Every structure is written in structure tokens, then in C-alpha cells.
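Step one of this worksheet: look at the structure below.
For this view, one protein chain was removed and the others were kept in their places.
Showing chain A:
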Amino acid sequence: MAPSRTSTVKNKHAANKSGIKGSKLSKAGPQDGIVQKKRKGPPPTAKGTRPAGVLKKKKKKVYSEKELGIPQLNMVTPVGVEKPKGKKKGKVFVDDRESMNTILAIVQADKEGEIESKMIKARQMEEIREARRVEAEAKDQERKAKFDDTKDSLRKKRSRSRLPGVEVDGVKDEVATGSNALKAKKKRVSFA
């Protein structure tokens, strides 16, 4: 059995109108083989039910063009096309002294504020920098002082350790107390 082909009709309305009267196409019925009965006259349904449905449909709100807000041109409106109402077409020139002065005053106030804020910012930054510098200096000084202290203490230690019998950090000088303590006595030379 050959597979049944489904034919597609591109133009439904043109399907039965081949243009030639009495041609095969014009005589042929619907191609799917189902013949629908053509209705003639009023539909056979009861009168009471049908009008109700019609009424319901009529109740649907019909929107006017304005209400929908669809742009007149259904695309992006070019700049020149949109015309604001009540506005002068073209450029607005400023040539009178009053308006020039007003604009100048506004611009100058703006600039003044800008400069002022810049100055304040610069001053604050300067203060911060100064504070940091002072802090760093103080730290440096402290470090130096500590270093000097350590150096001094080391020097003192050395000088103390040279003295006999001086205990440095709990360790007695070996030279002072050891077996060869006598040797530690300073040699003296005297001329009679």
C-alpha cells in the first residue's frame, strides 16, 4: 500500500478557483474527502441559546486607536518626525543680555562650587598626608631611641664585664673566680 499523501493548500480561498470554469479543479470538492454540508438559511439550533452568545461577544470592550496608544508609524520614530506640540520648531537662540547673564551666573556658580570642593579636598588630603608624615616621623624616632637604648645597654654590659667580680646576667666572670685568677693580676714594672 502506498502511503497516503497529504497535500497542502497554500491559499485556501484560491483552492477551488482555478480560474477556468468547469475545469477539473473547480469541479473537485475538498481534497481531504470530507464533504461538509453547506448551510442554507438559519442554523437549526434553538433560538433561545444563540442570541445569548452573540450578546456576550458584543459586550467585549472595543478599544479605539487612541486608547491602545499604538504609534502612528509602527516603528521607531525618527527624530525629525516627532513634533512636540506648542514648541517652537528649530533652535532656540539666546541673544538677550538677561538670559545670557542668567546662564553665565549659573555656570559660574557651578564652577565656583567645583573649585571650592577641589580646594577642600586638596586641603583634607594635605592634612591627612601631614598627619601620616608626623606619625611616621614619631615612629622613626621611637625606633631610633630603642635602637640607641639597646646600643647603650650593650656598651654598659661590655664595660661592666671588664670589671672583676661583677656578675653579668647571673654568670660570674670566669676570669675573676677561676683557677687562674692569679694570672689576672696586672703585671707591674717598677724601676727602683
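Note that a contact is a pair of C-beta atoms (placed from the backbone, for glycine too) under 8 Å apart; a residue touches a chain by one contact, two chains touch by 3 or more; residues count from 1.
Simple rule for what comes next: contacts and distances are computed from a predicted model.
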Original post:
Which protein name, taken from UniProt, belongs to the chain you can't see among "Malignant T-cell-amplified sequence 1-like", "Sulfotransferase 1C4", "60S ribosome subunit biogenesis protein NIP7" or "Mitotic-spindle organizing protein 1"?
Top reply: "60S ribosome subunit biogenesis protein NIP7"
Subject >> Selected from A:K59, A:K91 or A:K185 as touching the chain missing from the view >> reply: A:K91
Subject >> chain A residues touching the omitted chain (full complex) >> reply: 91-95, 97, 99-101, 103-108, 110-111, 115, 118-119, 122, 126
